[in-house]
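Every protein chain except one is present and positioned as in the full complex.
Think of it as A, B and C in the order they're written, each chain with its own count starting at 1.
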Amino acid sequence: MHFVSDNQSGLHPAVLKALAEAATGTAAGYGEDALSAAAEAAVQDIFETRCAVFFVTTGTAANALALSALCPPWGAIYCHKGSHAQNDENTAVELYTGGARLVGIDGEQGKPALEQMRAHIETAKIHGVHNARPGAVSLSNVTESGTVYTPGELAAYRALADEHQLHVHVDGARFANAVVSTGATPAELTWGAGVDCLSFGLTKNGGMAAEAVVIFNERVAEQFEYRRKRAGHLWSKHRYLSAQWLALLEDDVWLKNARHANDMTQRLAAGFYERAEIDVPWSVQANEIFPVIPGNIRLALRDEGLQFYDWPAKADMTRFITHFATTVSEVDAALAIIASA
Amino acid sequence: MHFVSDNQSGLHPAVLKALAEAATGTAAGYGEDALSAAAEAAVQDIFETRCAVFFVTTGTAANALALSALCPPWGAIYCHKGSHAQNDENTAVELYTGGARLVGIDGEQGKPALEQMRAHIETAKIHGVHNARPGAVSLSNVTESGTVYTPGELAAYRALADEHQLHVHVDGARFANAVVSTGATPAELTWGAGVDCLSFGLTKNGGMAAEAVVIFNERVAEQFEYRRKRAGHLWSKHRYLSAQWLALLEDDVWLKNARHANDMTQRLAAGFYERAEIDVPWSVQANEIFPVIPGNIRLALRDEGLQFYDWPAKADMTRFITHFATTVSEVDAALAIIASA
Amino acid sequence: MHFVSDNQSGLHPAVLKALAEAATGTAAGYGEDALSAAAEAAVQDIFETRCAVFFVTTGTAANALALSALCPPWGAIYCHKGSHAQNDENTAVELYTGGARLVGIDGEQGKPALEQMRAHIETAKIHGVHNARPGAVSLSNVTESGTVYTPGELAAYRALADEHQLHVHVDGARFANAVVSTGATPAELTWGAGVDCLSFGLTKNGGMAAEAVVIFNERVAEQFEYRRKRAGHLWSKHRYLSAQWLALLEDDVWLKNARHANDMTQRLAAGFYERAEIDVPWSVQANEIFPVIPGNIRLALRDEGLQFYDWPAKADMTRFITHFATTVSEVDAALAIIASA
Partner (left out) sequence: MHFVSDNQSGLHPAVLKALAEAATGTAAGYGEDALSAAAEAAVQDIFETRCAVFFVTTGTAANALALSALCPPWGAIYCHKGSHAQNDENTAVELYTGGARLVGIDGEQGKPALEQMRAHIETAKIHGVHNARPGAVSLSNVTESGTVYTPGELAAYRALADEHQLHVHVDGARFANAVVSTGATPAELTWGAGVDCLSFGLTKNGGMAAEAVVIFNERVAEQFEYRRKRAGHLWSKHRYLSAQWLALLEDDVWLKNARHANDMTQRLAAGFYERAEIDVPWSVQANEIFPVIPGNIRLALRDEGLQFYDWPAKADMTRFITHFATTVSEVDAALAIIASA
C-alpha cells in the first residue's frame, strides 16, 4: 500500500492514449504544431480568459521560471517557510531569477502569516537599497501542509501585495485538488483573486511531465518565451507535452482524478481520526494527510506494508498521499492495518 | 515528402511500447527507480566505461549544463561559428555557465579551423584577466553541416586543448549518425579521443525527450546532479526519461535508426548529384544534405510537395534531413521530383 | 557628537598623505605597479604567510567575491541571521555566487549557535540534491553585535566545517578591532584557526575604499583575479587602492586606530553602565555598543545632540560606534549628557 507521493504514480490511461495517437507522423517543432495550439486554448478555456500558457517539464522549472518573471534579481519573494520552492527545489529560484531571495515566513496550516509578511516587507523597505527589495508573494495551493486557500484568503494576500506593488504567484503543483476541494472555479482561484501567475501541475494528476506556467498579467508574460527557451525547457517535440494536457483537460479528467484523490485521503483520514494516540494537526482538505503517529505504531504500520514519508515539520509527523490511481481496496486495506496497529 | 527536420519526427514504436510498459504502478521518483538505474547502465555499456550519465529533456539543456561543468563563468568556449549552441539555443550557455562566452570560429565543413582556434586562445592568454579565459572546446558530431569527425580529427582538438588545459565537449544531438558513419565505436568517438563530456541525443532518433549528459572525466562529474536539479531538469517521474533510453539502446535500435537515416540521405543525395545546376558543397556523411539549389528549381520542388529548410549559410543553400521514419518510397518520390524539376 | 557609524568617518592623515605622494607620475595599471606589489607584501607580512591578496572597493564586494570562491552556486552559506551579508548587502552574495543561498542562524551575542548550524547542515544533507548543498560558514569578527571571536571559538566552527567539508569565511570589516580586542595575532585569528578566506576592511579604520579579500587556501585563490576583474573591481589606477593599505599598515597605524576606537567605546560604555534604566545586553568588546535605552531617555540624548542609530534587533536598542577620529572630548561630552538625560 503506497502512500509515499503522488509523483511516484504512473500515467493516466488517457495520457498514454494521447501519446500513442501523437506518436506517428511529423509535426512542426518547438510548440508550433496544432496539438500545442489546441492545448494552450484548452488551458485558456478552463481559466475563462486569454492567459499566456507555457508548458514545461517540471514543477521546479515552472516555479523558478514564473518567479523570474515576477521578481527582479535584487528582489525578495515571500513564501511559507515550508514551501516547496524553498525546501525542495535546490537553488532553482536563485538561478532563474538571477539572484532573488526567498524569505520563508512562519504560519499555521502551511500558510504564511500575513502580519509577519507585512513586517518583513516594511523592514526591507526601511533598509532600502541595502536589503532585498520586496518583489513577490508566492503561495502554494494546495499548501505543503495539505490545506487549501479559498479565493477570499488569496485576496487578502493580494491586498497586501497591492500596498507594496508586489506580484502574486501560486504554486499549483496540486491545483486540481484545490479546485475540487474549494469548489471555486480555476478563474476564481487565480486571476479572480488577483493572482498574476500560476505554476499549474498535472504531473501528479496522471501526467508524465505536465507542468505549465500560466500568466494572467500581460506585462509579466512579455518575452517569457525567451526565459523558457534559454532554460532548455522548450521541447523540440513539443506536441508530446501538449498531448498530455489535452488528454487530462478533456472531459474534466483532471478534476475527476483530483476528486478521486481527495476522496481517498478523506477515506483514509477516518482511520486516523479514530485512533486516540494519533493526532492530525493540519486540516485535511486535499489529497494529503499528515498524522502524528507514535513511533511504535509507525513501526507497526510499516511492518504491515504501509509506505509513507516521515515528515520533518514536527516530531513523529508523517505524510500519506493518495492519487488518481489509488484504489478503494488499497485504502481499505490500510484502514484495517491502522485500526489494529 | 517531409525533409524539414529530424526533430519533427514522431516516436519510434519501441519508445512508445516502453512508455506503455512503464505506465502503471508506482516507482521511486527523481531517478531513484530501477528503470533509471538500468538505463544508466545501458549507456555505460555502450561506452564501455563507468561514465556518469544524466538524462535531461532537451539538447539545449544538455549542452548548456555540460558546458557549465566544463568552463568557468569567466571562460571562453571555442566552437564553430555555425554551431547549434551559438545560433539556436538562445543564451542558454550564458545562463547555465553563469556568463561564459561562446567564441565562434570559422572553418570548412562545419569544423572550426584548428589554427584559428589556436590564435584565439593565444590572443586571449596575452590579454590575461582582461579577456575571457580559454575554458573549453565544443565540437558537434555530426556537425551542423552534416559532416562527421573521425576519432583522429577529434584527437587533434584534444591535443590543442591539452596545450592550454581546456576541456573538450561534443554536442552529439546526432551522435548515433556519427557512430554509424565513421564506423568507430562510441568509446573511440568520445573518451578514447579525449572527449571529457558528450551531449548525447536520441530525441531525433525516435525518442520523445531523450537527451543525456555523459561525462567521462570524474572531476567534471562532481556535483553535476546539483546542476541538473536546480535547472529544473530532474524529472519527478524520471522513469519516463529512462524508459526511452532503454528502448532505443536495446538491440541497437538507435544504431539501426541512424543507419537507416544515413542511408536515406545517401539515396536522396544521388538525385542532387545528377543535377548539374545543383551544387552540394558539404560532404554528405550522415543524415543531412545541404544542396545549393537555384531559385526556380527550389520553387518547383516545393510546388511538387517537397518540404525542406532554406539554410542561411550560403545563398540558395537548402537543408534536407532524413530520419528513422523516412521511407524509401518517400525518398524515391522525392528523387523523381528532383530529376524532373 | 557623532556615534552613527565608523563608515561615516573621514580619512586618516596617513591615507591622505599616501594618496598625495602617489598623485603624480605614471604607473602601470591594473595592479601591475610597484605600490601594489608592496601593499600585497605588507598584508602577507602581517598574516605571516604567503596568502593571496586582492584589494577591492567595498566590503560588499569583498564578502560576495570571497563567498563566490568558497561556495558553489547551489550551495548554502551558514551565517548569523543578523549578519551584514544577509541584511545589508542586498543580494550581492546571490549575484556573485551565481545563486547560492544565505542561511541565517540564531545565536547569542551575534554568533550563530553551533548546534543549530549543525542541524541545518544535517537536514540539508538528508534532502540531498533537493536542498541547497552545505557549502560554507561565514562569521563576522567583529560580529554585528560588537562582540569578537577568539581563535578557540573560530576553531569550533572549523571543526564543524571539517566534518562536512565546508569552507570558512570571516567578514572582517572591523578585523583590526578584533585583533586588538582579543590580543591574538592576525594569523591566529585566520589561517591559524582554519579560516580559508578573510574579507579584510580598513575603510572604517581611516581608509577611503580599502577592502581586501585575503585567501589562505591555495585552491580557493585559483583564478580569483578573474572574479574581481569581471565584477568591475579591478581599478585601472590600482595604486590608489594600494597606497591606502601601505599607509595604514605601516607603523601599525591600523592597530593604533583600532585600539583608539575600542578604547573610546569602553569609555563611553561606562556611562551607560551607570544608568540603571539602560541595559547593555551584548558584551562590549570592540568599537560598538548597543544599549537598550528607554524612549524618553533616547529622546533626551538626541535633543542634546547625540547622534546614533536605533537598532532593530530588540525594542529600544540603539547602536553607538566610535572610530579612529573620535575624540576623548567628544566622548566625555557624551558621557555628561548620558549621565544627566
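Observations on the structure shown:
Quick note on the criterion: a residue touches a chain if its C-beta (ideal position, glycine included) is under 8 Å from a C-beta of that chain, and two chains touch if they have at least 3 such contacts.
Fair warning: this is a prediction, and the values are worked out from it, not measured in the lab.
Of the options B:4, B:114 or B:129, the residue whose C-beta touches the omitted chain is B:129. Within the whole complex, the absent chain has one touching residue among C:235, C:272, C:290 or C:311, and that is C:235.
Contact between subunit C and the absent chain runs through residues 2, 4-5, 7-11, 13, 16, 19-20, 22-29, 56-62, 64-65, 89-92, 94-96, 203-204, 208-209, 226, 229-237, 240, 325.
Subunit B residues in contact with the hidden partner, per the touch definition given at the top, are 73-75, 87-91, 94-95, 98-102, 123, 127, 129-133, 312. On the side of subunit A, touch with the chain left out of the figure occurs at residues 30, 72-74, 98-99, 129-130, 133, 223, 225-227, 229-230, 234.
The definition used in the following text is that only the chains that are shown with their structure count from here on.
Chains that touch both subunit B and subunit C: A. Two copies of one chain, subunit A and subunit B, form a contact in which over half of the residue numbers belong to both partners.
Taking the mean Cα position of each chain as its centre, C sits at the greatest distance from subunit B.
Under the contact definition stated at the top, the residues of subunit B that touch 2 or more other chains are 226, 229-230, 234.
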